[in-house]
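The structure that follows is given in the form of structure tokens.
Note that one protein chain is taken out, while the other chains of the complex remain in position.
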Amino acid sequence: MMGVADTCFLIDWARFSQRDLLFELFELVLVPEQVLAEVRSESTLLWLSRQLGRRRLQLLTPLPRQLEEAYRIVRASYAIHGLRRLDLPEAICLVVGREHGYVVLTENRGALMIREVLPELSDVVVWRALEVLRELLLRQHVSARSEEEVRALFRRYEEETLHIFPRDELEAVVEEVLRSARGRGTRGAEG
Amino acid sequence: MADWDFIRSQPPRLRAALELYVETGDLRLAQRISGLVLEDFVELLKKAGLRTGL
Partner (left out) sequence: MPSPGPSARKSRRLAELLRLDREAREIRREMADWDFIRAQPPRVRAALEYLVEDDDLYVAARIAGLAIEEMNELRIRARIPKVI
């Protein structure tokens, strides 16, 4: 699976003690070049540069036509009343995600909203850290043998990044993970 | 021969770029991480005891 991540997602994710789990899900994640200019801490810079060196991250330089399309999406976000505005970097990620079928990794609510409004973006898969952690659990890249262990993963992310998952969405994800685990357990007993 | 004392004493961005260069030899990528123009980055490599082949 391939992804394209915006700066805000990466800057939060880089604070997570289990940040390398990202590469259990994604063989490659594209990142905007601007992320290098927006990062200052040694820990994050070293992590980014090592992952770039290992070809797990790759710098993204948008083509002129992708930039043009991204500008159009940004303008649309301003024009639609009540919608959270989108910034250009998130819009570029959406364009690239749509063109190549990559999962867009973002914490921008505007990116989540715009795909509900613009038909051409409706098939773009957009994940927040909530969905990334969900997938890590569902695909068993993280072992969690109890509900407490499932919740502990989300809690660790929240504490380390001061990022709070919306409660009802978190509960739905926890339930989905537990249901999937119960299903695997049943199949194992039958097999 | 890499001067690791010099490398570790650099500000975060330059240190990350130098370590990346040592690990991969990817000059252009390391230069982009450094934020320096190529000529300045090559000078930094020399100070760090690293060869570029240029």
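As written, the chains take the letters A and B, and residue 1 is the first residue of each chain.
As a working rule, a contact is a pair of C-beta atoms (placed from the backbone, for glycine too) under 8 Å apart; a residue touches a chain by one contact, two chains touch by 3 or more.
If you're wondering where the values come from, they're calculated on a predicted model, not measured in any experiment.
Although it is not drawn here, the omitted chain touches the following shown chains in the complete assembly: A.
Note on the undisplayed chain: of the listed residues A:Gly101, A:Pro166 or A:Gly183, the one touching it is A:Pro166.
Subunit A residues in contact with the hidden partner, per the touch definition given at the top, are 7-8, 11-12, 37-41, 44, 82, 84-85, 87, 89, 107-109, 112-113, 116-117, 122, 128, 130, 161-166.
Everything below uses one rule, namely that only the chains that are shown with their structure count from here on.
Those residues of subunit A whose C-beta lies close enough to touch subunit B in the complex are 33, 36-37, 40-42, 45-46, 48-50, 52-53, 59. Residues 12-13, 15-17, 19-20, 23-24, 26, 29-30, 32-33, 35 of subunit B are the ones that touch subunit A when the two sit in their complex.
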